[in-house]
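All protein chains of the complex are present and in place, except for one that has been dropped.
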Amino acid sequence: MLLHLSTWAEIEARLAADRSIVIPIGSNEQHGPTGLLGTDWLCPEIIAHEAQKTHDILVGPTFNIGMAQHHLGFPGSISLRPSTFIAAIGDWARSLAVQGFQRIYFLNGHGGNIASIEAAFSEIYAEASFAGRARGYALRLRNWWELPGVQALCARLYPQGHGSHATPSEIAVTQWAYPGEVRTASYAPQIAPSGPVREAADFRARYPDGRMGSDPAQASPAAGGEIVALAARVLADDLAAGW
Amino acid sequence: MLLHLSTWAEIEARLAADRSIVIPIGSNEQHGPTGLLGTDWLCPEIIAHEAQKTHDILVGPTFNIGMAQHHLGFPGSISLRPSTFIAAIGDWARSLAVQGFQRIYFLNGHGGNIASIEAAFSEIYAEASFAGRARGYALRLRNWWELPGVQALCARLYPQGHGSHATPSEIAVTQWAYPGEVRTASYAPQIAPSGPVREAADFRARYPDGRMGSDPAQASPAAGGEIVALAARVLADDLAAGW
Amino acid sequence: MLLHLSTWAEIEARLAADRSIVIPIGSNEQHGPTGLLGTDWLCPEIIAHEAQKTHDILVGPTFNIGMAQHHLGFPGSISLRPSTFIAAIGDWARSLAVQGFQRIYFLNGHGGNIASIEAAFSEIYAEASFAGRARGYALRLRNWWELPGVQALCARLYPQGHGSHATPSEIAVTQWAYPGEVRTASYAPQIAPSGPVREAADFRARYPDGRMGSDPAQASPAAGGEIVALAARVLADDLAAGW
Amino acid sequence: MLLHLSTWAEIEARLAADRSIVIPIGSNEQHGPTGLLGTDWLCPEIIAHEAQKTHDILVGPTFNIGMAQHHLGFPGSISLRPSTFIAAIGDWARSLAVQGFQRIYFLNGHGGNIASIEAAFSEIYAEASFAGRARGYALRLRNWWELPGVQALCARLYPQGHGSHATPSEIAVTQWAYPGEVRTASYAPQIAPSGPVREAADFRARYPDGRMGSDPAQASPAAGGEIVALAARVLADDLAAGW
Amino acid sequence: MLLHLSTWAEIEARLAADRSIVIPIGSNEQHGPTGLLGTDWLCPEIIAHEAQKTHDILVGPTFNIGMAQHHLGFPGSISLRPSTFIAAIGDWARSLAVQGFQRIYFLNGHGGNIASIEAAFSEIYAEASFAGRARGYALRLRNWWELPGVQALCARLYPQGHGSHATPSEIAVTQWAYPGEVRTASYAPQIAPSGPVREAADFRARYPDGRMGSDPAQASPAAGGEIVALAARVLADDLAAGW
Partner (left out) sequence: MLLHLSTWAEIEARLAADRSIVIPIGSNEQHGPTGLLGTDWLCPEIIAHEAQKTHDILVGPTFNIGMAQHHLGFPGSISLRPSTFIAAIGDWARSLAVQGFQRIYFLNGHGGNIASIEAAFSEIYAEASFAGRARGYALRLRNWWELPGVQALCARLYPQGHGSHATPSEIAVTQWAYPGEVRTASYAPQIAPSGPVREAADFRARYPDGRMGSDPAQASPAAGGEIVALAARVLADDLAAGW
């Protein structure tokens, strides 16, 4: 069930039975010579939307701009500062919580978001901790590539050159979902370098085409479909368990 | 051209020729008994995405959560506080500006956003004003219903019961784009009441089904298509002129 | 009744009977070759102070610095950033509310304030909305030129060259109240240009003498007196109704 | 010269010769059974306005709301939080500095403001310090009762029961300026208690009629006139020296 | 009793009997040619740690970075902005208060901290004041040199050249506690100049070796021991009284 294509009364009715929600969250940022700028928010959106077709889960609107300050040297990248990101995640959570949501699950598509999302959770919990009371709801961060079995699948598909940015797995996912948007390029080097992440100017100097440690030429729509199928199959269980 | 389905190199190339971008911006909030929660961000997204099919404009990712604090009493509504919204709009603008965008045009779908977006623009301009220097880029807010000719069309389509929230015109737009998501309901009263907007508890008490001044039963996919066609046709000219 | 010339005990006694207050709010900023820098806070102060002489209303201290970032290129202009303005309006409102005021009415003298004041109201209401409770008081923004009948009077007095900044009507109001401070100048062009409002450097380049669309030479103390008389006469009714 | 009754061109001309400005700053808060709520912003305004009649100084608009959180238990008191106050003072200073003011002198009327004003100055200076550059302008805080000779005069006028809040000297100043607003009361005890200042509830419990250590019955318009005359006479010299 | 060398259960037990705590607070900043960078946080730490050896008081961790923006031109100085400092003091206080501490006593070692600490207290109290409720705990600022008798002792030890920064008394305290870290230098002039404090660049230009008004050559470990002994002896009484 997609929240944005529902009415408030439908959500009110659902809340009587189930108080959890999945929020796809990512980033809009460069993904190398062939990756789409939307890759990091498209991936969790694709997986969550696919999952809700066959499982009884509620998927909220996609939080599409995250913490990507290091990519700002590449046109089309958009970033929130961590402080803004933390404030915004807090407002999303408080909005949903006042209506009765008790389990807010962020399905994340961007490694650079992790620290800020976790800091945001602590900021939200801290309100209750400083007040000496219970929060009343729980927050959870799950990177889509850490859904049970997904990392193993990606490792099997891409034993070399997976890397950490503009990876063949994330590009494959978008290729499967947007088959009309597949790009090719010749990469030099074939596997991009790795290293630290600092400000945007430093990043573009270290990683001139935007990739980090990856060989995205390995991506294919078919592999993307395989990844989406697995991730979508396990998402509902992951949402249901372990709170 | 959709930014999120482009690569950074494609955007870099485009910037050499054109430094403008359209950002659909809206809100995710209740829209009465039959309106979709996503209505206010879907409408500008639908129009902008339609426009870029036939015009050479660049459309960024949709800013889908806005200032909807008064709707928080209705499940599924998500709001930023004005202060958070202002910070986030600033980060979007600064991200794009550092890459060379000089005309950032927000196509807005939510009346409740207007004050905060304009305040955000002033906050961004003020940085330059306090420093005694030029800003280097311009910001513009355009509500989709104020695109040339659109309000007149809506007035012709819905001479009565257009109202200001959960209007037949915005619901028609989503019906045209999502024909599988058309709901019906019986409304009582047929035309909803009007009045002030305050906090969420007050709002739900005044407007029990969420509508303000509107009779959404008049919406139809066909009328929505007519509105979208007109708005999409004039958007590129509006973006090009008057900066 | 002027709050700042009252004692706390007098206000406490008044609150037992009436829980409303008028706050004149404006801006200190350039007003063209002849307009006083204080024009935008003097006008609502003049009207409100005049009104309380003959009507039983309570008028608070004047909020004299608003959002005037675009005027900072002209010496003597002082501005708050929107974020500061929003915080300050919130503190005023919370101060009054904790003492029992339930209707806080801002009589505004500056168009550039409107967005920030409305955003401030939403910020204040949002506290309650996120907490799922009633706010307990209501906020209202009224521009003095929109008091019933005033715009019509101004249009009759100045059918041409009223404009939007350094208008003959606002300058007339200050001339009536400060007859010793009337300036004259020759204007070129007689009616100033109109256009967009951005950062201060852009503003001064577009509007070299500070006016927007106006011919302030038309102002006269007598007309100012007429405007004040009307505005002061209708203010109390406007405060009493429509909450 | 009063800034708010000047035009921008007059201020621009003055800046060519003199780059200093006096800002009266105070608070709007309870002042015991007979003191006016505006006392703390009226006093520096009265003194500065009087001084500019006979000395060539520029006086800006009055900053009339300060840090008075402890008085909020008494109706009519309005306070900024320190954080808001600091932000607002910063915006005032940055506004004036970008236009060429180099010496911004705050004539303060409220002891409770001192810490926040000094913290605001440090916040403003810190911007330059963190950037490793000169600030380009200087800020100064002067309490009106610490103008040369004033404290000695007050001690002579009121050897006993001067106290620290709702003092006979500050009430005398307002009595001189607003002779129609003189109140009387019987005080019990004649000299109010002294003690710590904490939150508003604690304050009202400790100081039930609002006074701290003072016997305001001693105030008289004549004494107020004497204080104003002295303070106004020394202000210009104090502004000119010691930067 | 040192909090950081205790367990939570020991603190919980203590709270049943006594709800007060001493927080040494200072600054890490240049202290002239011979003073240690840690002087201003070491002094209150030294005194408080000494006091708890013989008195039943609880001493918290040292708040070692304060408001020292004016010293940033000298390497090794670290400063918080006042706004950050205020936020951090608030978090310390709220942490301790939610656990039951009711008297939080800051033993301060840096004059430049005073305004920000007092502003922080007001910010914390204001939360309660705006909410119309009691705070439930009290905050107190005590500069170590203002502990009963200490200023008189310092005046006796250093009748000339005590000054206000890099004073012989504070340097003596650190010499006593860290006898291996005593430096000597020849000072020119012997007694440093005095004057205003502004941004760091201005400060280093006015006070080239970092001292203000002082002759630190007078410091000796023995005098430091005398100061510490007195301060430590009176601290517990000062903590116990006057809340």
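Observations on the structure shown:
Think of it as A, B, C, D and E in the order they're written, each chain with its own count starting at 1.
By definition in this document, a contact is a pair of C-beta atoms (placed from the backbone, for glycine too) under 8 Å apart; a residue touches a chain by one contact, two chains touch by 3 or more.
Here the structure is a predicted model, which is why all the values come from computation and not from measurement.
Put simply, the missing chain touches A, B, D, E once the whole complex is considered.
Of the options E:76, E:136, E:149 or E:193, the residue whose C-beta touches the omitted chain is E:76. Within the complete assembly, A:120 is the residue of A:120, A:147, A:192 or A:239 that touches the hidden chain. Although one chain is not drawn, its touching partners on chain E can still be listed: residues 3-12, 15, 28, 30-38, 41-42, 60-65, 72-81, 83-84, 87-88, 90-92, 95-96, 98-100, 178, 181, 183, 200, 210.
Listed by residue number, the positions of chain B touching the unshown chain are 91, 94-95, 98. Residues of chain A that touch the chain left out of view are 67, 69-70, 72-73, 79, 81-83, 86, 112, 114-116, 118-120, 122-123, 125-126, 128-130, 132-135, 138-139, 196, 198-202, 242-243.
To be clear about the criterion, only the chains that are shown with their structure count from here on.
Taking each chain's centre as the mean of its C-alpha atoms, chain B lies 54 Å from chain E.
Between the CA-based centres of chain A and chain E the separation comes to 47 Å, rounded to the whole angstrom. Residues of chain C in contact with at least two other chains: 72-73, 79, 81, 83, 91, 95, 98, 129-130, 132, 200.
Taken together, the chains touch in the following pairs: A-B, A-C, A-E, B-C, B-D, C-D, C-E, D-E.
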